[in-house]
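For reference, the structure discussed in these notes is given below.
Complex shown without one protein chain; remaining protein chains in place.
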């Protein structure tokens, strides 16, 4: 299965006409016409309407909504609506309510609130999904299935405890193996019966919070189990749908979301989709990273941008409106990185409850003459003009960035060396370096085929699983470059330490051993002098953790300037096979990371055409041999550069020859159907 | 019913001789003589003494206390003592203990700890109040009833859940109406049975805390219910007292207290009273605001200052002593704003438990030669000299400030635009502007008769209820001025958005519509240039939320200088009828608020005589046609101004003629029985 078959990039988004009188629907469609909206996502929170009681289904409202969409010539992404349980369900089956990390059994309220172990929830969520599929599976308007919504969170109830034990038996087989994986002799934890295992939370193994646990192995397994357990819920519904429909199935994910290992989810999705709500202040490149993660779930297959706000969010402490042009810029950025849709949450602003100030295509007054609506309508027209040209496009990346939930979890739950080192922050920093350098990057799991990449970047590769160490060696052996860092190669899949010098199984590749690792409070920095032979050295700041690196074949390319290890190696490069391995034994500031990453890229001429123009993003998609070059100006000022491309800008219709001045205003976008570079 | 009938301002306060041997009582009365103390409040926490077991009442200690007070010529404010339950009651009827916002059932401890839904608490609290009223209702020393103490807090137990459902049925009648009010189709919340409703707390609708809820409507209703439910407890006791006594009844309130809607309580009190414990660092004007709120509860009727500390508090992180003269100054400020009593907590410092370092008239050593005692005694003598002159005085205010608990609650629970905008902060800021300008202000509910005011100030009038929009139009139509702000006119009484441009039903009055509202972190400010034709413009800083105001008849008197809306209107004035409406579309700094408020006041010559003298407070009371002018110097330095008044200073006996130099030292007070201005 792949993406829904559509003649152009679908445009529209979440639409909840069930919250409004039908006279409002007329007004909606008049506005959708103005905005070139051709797809609506319906039913996302409809369960209390579609099933008003355990034995009563009522699909009439949903039917009117879908029929109306069809009559208006729109396509429908149809949700199962199971992400918030109806009041009657919580009352009748209290076990659908979750028990939280503090051990508190919840009662009815909120959303994303169902225990995935609850038999009632499993049975009834699948049943309602099946009913909807049965009724609308062959409706001509429906093009895709949207199961649930933004799966996430955790439950710690007795039912989950029981399921956890089942999951552990499957994983470990015997208690001896379990005790070994968890290093259970430590602190008298040898389990003698599966029933003795309880979920790790604030009432058992944890202190201070989710990242502070007495037993990292137990907590790591619970994160894995919880992700799998929510996935099972998704699979319950998908199976119910499959009885009646062969349309592609997705669920809207959340990009860099910690609680679910999307790599384990990916095989079960027909296509990936996600909701892009960047935090104010996060770098633009973080959105590019998120898109690349989504694209990496299905081996480079395009994904859907299922939600973004046209203007502002509501649940944040402060909710700025998107500045003029920004909604269009970020929409095109999604497409540039592999999105085959541009969809909003939502089409009409809610009247009440917690999202009533969340931005929408139509505001409370239903105006079509606001700034926000105007920008939405203009983008709709633009997408209509582009037609089907970009659909299915692939990103021709030469660089891989490794991303691994196990390393994320294990690293951040580890006691020592420093709690200030966050996985996401380093991932973003190394990606930012790649992004500013203009490298085309795939973000891939540790299991990915690395044979096609010139450069593999693996920051904080804490947990080494499977054959990753030898496959990284193979990258270098055949001439590629590998970049890895401090805190890498320290533990196995059980989070038990390798009984050797750091970086463990990566030592041969990196040509170093670490004698000891210092850590210091965030306010304290060490200076690292970075330099290759024949280059002027540069200085960067290092913080948090400081490996005392002893080269064993590698060359020191960065050395500390302070502390008792002044003069010792901090960053090394090792010639390995036909290629190289870079080891960064500390947490460098962005300038330091840039230095390392650009040197590794330079070994393969993998820097992009605008590597020296800050915040001018370039990426590309290839469709049936045609290559589309995307140039997006995220800076505050217009940029003029000599065009590296020849071709025609899809958006303006302007023809360009390589070397011509390419002028991109602030927030501007150019999409060149390339005639070669 | 009105205030207790007394020949002078009563002076004294909380007195707990039951915690001491009777030999100490003798010492107490010798000190009370020195301090001119003539009223004691007794029995405030006496329940475990007056009822040592469910079927045993023992009023003997209370009788000795009251008889002794009478014998010593003192009057008694008699408390029912039900604000802390006795140990036996919690053990015998565990349901008297509250369940907190986290869903935790409490056990015995603390005070202000009873669940108002508990049948045992309701029955026994009323019973003990009745017993006390039966015994002492016609005691010659007793002049007033003090029910419970500082009602507050919340309970979320099953009993409260049941009472909440009853309350909802009464409010909404049908589930359809309930679902509509709560916009229940959002997030699948359509209720099909009243029993499905549970209290909104951390186990149901809330996240992060009390102000973060998935369903604002549910949480808003629970705040209303809880306030009504505690009021019912008060009414239980009042009814029991009324069987035996016709003396006036009050309970000591807490000024600007968020959890209770005192406007809903007011009709059930014979007179208002409150405890003044200003937070260090809060502006002096905030006490004036609190007094005015209390005065506004009973249409301008005087109230009692039931508690204040003579020196220091104890429960704060830091507890400074009141500086020399400050206790007197703030006591007179209370009287100036309508207090008909000056009472302390407490007369003798506690020996143990959490208030043992709380200041008292008599300290642990029982000394009468401390600085604190000296100031208490001097004020006692002063009040004795003033006699009955000020009792019953009314404030001749020409300005109304609207204060509304629903807007407070709804605004602060709203998702978006900015969590940094607090209701109280803006209320205090607009009041501070009025106070520094010397306007005489009533603080009134949205239901108040506005026909007598020249200026009505309504910051953050978020929830529009009843006929308020048309009555504000009427103020302007007849020539008055209305001032309102950003976040006003957005939602109806159910907290559902008005389906029109902001500021909703206030648009015609304000002559504007808001196209969109930006919000930014607190650290970011925009500059607003404020200016009326012919005036030099001034600049103020704006923060948090920024309406893009499109005048529709109004004149822009303030414009933004930064962001993409530079040059757009931020503050407007609209001529409406014979009057005007000012709309402030952002959160201005104090200088900006001052500018707007003073312009509105100036349209009615409503600035006070010391508008240009910072921290020199003026207010007035009128008694039987006589007018008393209060001048209080809250600044650090002596002030000399030409007197705007002719008359005699009640405190010094000095006669003044208008134009004479009026000299007021730091912390000084002048009370002129005015012969006209």
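All chains are identified by letter, namely A and B, in their written order; residue positions are counted from 1 within each chain.
In this section, a residue touches a chain if its C-beta (ideal position, glycine included) is under 8 Å from a C-beta of that chain, and two chains touch if they have at least 3 such contacts.
Just so you know, these numbers come straight off a predicted model, no measurement behind them.
Colleague: Which of B:356, B:385 or B:614 sits in contact with the chain that's absent?
Modeller: Selected residue, touching the omitted chain: B:356.
Colleague: Write down which of B:5, B:53 or B:71 is the residue touching the left-out chain.
Modeller: B:53
Colleague: Among B:30, B:104 or B:208, choose the residue that contacts the chain missing from this document, as touch is defined above.
Modeller: If we include the chain that is not displayed, B:104 is the one touching it.
Colleague: For the full complex, which residue in B:371, B:478 or B:614 touches the chain that was left out?
Modeller: Here the residue in touch with the unshown chain is B:371.
Colleague: What is the set of subunit B residues that contact the non-displayed chain in the whole complex?
Modeller: 16, 18-19, 45-49, 52-53, 81, 84-88, 90-91, 104-111, 280, 311-321, 323-324, 349-358, 363-367, 370-372
Colleague: Could you please point out the subunit A residues that touch the chain left off the display?
Modeller: Those residues of subunit A that touch the unshown chain are 102-103, 182-193, 195-198, 200, 202-207, 213-217, 414-420, 491, 494-501, 515-522, 544, 564.
The rule we apply is simple: only the chains that are shown with their structure count from here on.
Colleague: How far, in degrees, do you have to turn subunit A to put its CA atoms on top of subunit B, rounded to the nearest 5?
Modeller: Between subunit A and subunit B, the superposition angle is 120 degrees.
Colleague: When the C-alpha atoms of subunit A and subunit B are each averaged to a single point, how far apart are the two points in Å?
Modeller: 49
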